[in-house]
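Sharing a structure, written as structure tokens. Questions coming.
Here the complex is missing a single protein chain, while all its other protein chains stay put.
Our next item is chain A:
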Amino acid sequence: MIWQQLQSLAGSYPLALRGLGMTVLLSLISLVLGTLLGFALGILRTGGNRLISGLIGAWVDLIRGTPFLVQIFLIFFILPEFGIELDAFTAGIIALTNLAACFICEIVVAGIRSVPTGQVEAALASGLSRWQRMRQVVLPQAMRIVLPPLVGQYVLLIKDSSVVSAIGLTDLTRVGWLVVQRVPNGLLVFFLVGAGYFIVCYPLIMLARRLEQRMGAAHGEVQL
């Protein structure tokens, strides 16, 4: 009985591979785009302009305050009403990128605010331009605070990518859902699905933990 199921599962391994590929692809694209956008939003938010800063803050709050599933539905079903036709993949990328950007924005803001004002003033006094100040003085120091939660955010992103299966993308979770219709052993099927995510996420969790320890130690040195 269990042997038959294993054989039947082995038959669906190309599908599983495709699902894993889809999960990795979705996460990777939105990770890169979300990081870029998140840093841009974070820098803009800490810039002097009140209006821009307020708008970004409000948008981030809206995204943090609603379930990701609802955001996906909104993007997938409502953007077409504005004349923007989307396939499920693009909708998934947009939703994930937006989510990642909003959370990374908050992380970057916390990092930038952690840099002592004396540093910024010194940079100003040395006649650095706004962009030089950000790139050469503030960001390198902010990275210490930013890096550990950033990696943690990537783990969340990979996990959240499972939710896009709700609009029919064949990612790893969706593959599990498809296979379980044929092989009625939910425990085994979703154990394997979980293992797939675990292999991708666990090293990242370890990395985040190690970064936290290292950066914490480094930070302590500076404060002495």
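One rule holds for everything that comes next: a contact is a pair of C-beta atoms (placed from the backbone, for glycine too) under 8 Å apart; a residue touches a chain by one contact, two chains touch by 3 or more; residues count from 1.
Here is the rule we use: contacts and distances are computed from a predicted model.
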Undisplayed chain, where the name is taken from the UniProt record, one of "Cu-processing system permease protein", "Ferredoxin", "NADH-quinone oxidoreductase subunit K" or "Amino acid ABC transporter membrane protein 1 (PAAT family)": "Amino acid ABC transporter membrane protein 1 (PAAT family)"
Omitted-chain contact residue, chosen from A:L36, A:A88 or A:I205: A:I205
From A:P14, A:G48, A:P67 or A:G118, residue that would touch the chain that is not displayed: A:P67
Contact set of chain A toward the excluded chain (per top definition): 62, 64-71, 73-74, 77-78, 81-83, 155, 158-163, 165-166, 172-173, 176-177, 180, 184-187, 189-191, 193-194, 197-198, 201-202, 205
